[in-house]
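Note that this complex is displayed minus one protein chain, with the remaining chains in position.
The block that comes next holds chain A.
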Amino acid sequence: MTAPADNKPLLDVRGLTIEIETRRGPAIIVDGINLTVGKGETVGVVGESGCGKSLTMLSLVRLLPNKIKVKGGTAEFAGRDLLKMSKSELRQVRGGKIGFVFQDPMTSLNPVMRIGDQLCEPLIYHRNMSKADARKRAIELLRLVGIPGPEQRITAYPHELSGGMRQRVMIAMGLACDPELLIADEPTTALDVTIQAQIVDLVKDLRKKLNMSVVWITHDLALIAGLVDRVAVLYAGTVVEDAPVGELFARPTHPYTRGLLASIPKLSDEQASRLSSIGGTPPEPGRRPKGCPFAPRCALAESVCHESVPVLESVAGTSGHRVACFVAQRQMKEAA
């Protein structure tokens, strides 16, 4: 299901490194992430809270908070490096070519603006639409994301809508200008379980209709299993495993990924589907271990793990399954 190898990916992130300025000096938060998203492909980015998922995505459109800076790497989008674009070019990409849906629908909409006006703004700005045309399109978009009575809802303020409705509005905003790539940053975390499934289904449906690529960030592997083509597992700002979704579920190779999958025994067991069942906590920025970032929590850790950092290598006999783990890589070689 991955994009054909000869086809250039839509998004190609290489060696992306992000630093934060702290009182004790700069600390690395994201350490050389590699991530590709093919045309029409849906990629899940999974990892526990604080591993750098949001910052990675925000850095692509250069929206990092003040003290956080990209220190290295490239991020090619349709052949152009987003990290080197001019401000005006970048503004065309934002909203126009890359749409965002954020985590918290309660705080991601302007509380003092009608949702219709918020939807019209990018249309007027990016597509030079007249107010009347933008309004028509806004109604169309609200209908597209399944909001009943869009003609009336367009004049509502965010606080008049439920969380699920607001998240639909956010998705409509992300889709307003027919982006080639939709980045959804934990769009369902703040919602009820039943609404979560509705939103996943909505994006699944829209992705096909609009033929766009999607990056879906989540804590929750189970939620997106039926949605994504490929999964990148993030740990402490690095990709530790990257595989087609079926392959990942069938043959999780990195100890961290196995931990994640082991912690979702039953879908109904909501608590267990959180990632907290792996003992310990990820390293704080500025306190990264010298070797493998997972070593302090890894049951399989050996002395080499504390000395040097494993890099992503293909898993033998698969296409597009890569893992960064010394022990897993050695076991594969022994088995071969």
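Methods note: contacts are C-beta pairs under 8 Å (C-beta built on N, C-alpha and C of every residue); 3 or more make two chains touch, one makes a residue touch a chain; residues count from 1.
Everything that follows uses one rule, which is that contacts and distances are computed from a predicted model.
J.: Mind telling me which option in "Molybdenum containing oxidoreductase", "Phenylalanine--tRNA ligase alpha subunit", "Peptide/nickel transport system permease protein" or "Amino acid/amide ABC transporter membrane protein 2 (HAAT family)" is what UniProt lists for the chain we can't see?
T.: "Peptide/nickel transport system permease protein"
J.: Touching the left-out chain: which of A:Ser108, A:Ser263 or A:Gln329?
T.: A:Ser108
J.: Considering the complete complex, identify which of A:Leu82, A:Met173, A:Val215 or A:Leu260 is in touch with the unshown chain.
T.: A:Met173
J.: So one chain is hidden, and I want to know which residue out of A:Cys51, A:Met129, A:Ala222 or A:Ala295 touches that hidden chain in the complete assembly.
T.: A:Ala222
J.: Pick out which of A:Lys204, A:Arg258 or A:His306 touches the chain that's been left out of the picture.
T.: Here the residue in touch with the unshown chain is A:Lys204.
J.: If the missing chain were put back, which residues of chain A would it touch?
T.: 58, 61, 63, 65-66, 90-96, 100, 102-104, 107-113, 121-122, 125-126, 144-146, 148, 152-153, 155-157, 159-162, 164-165, 170, 173, 176, 195, 197-198, 200-202, 204-205, 222, 225-226, 267
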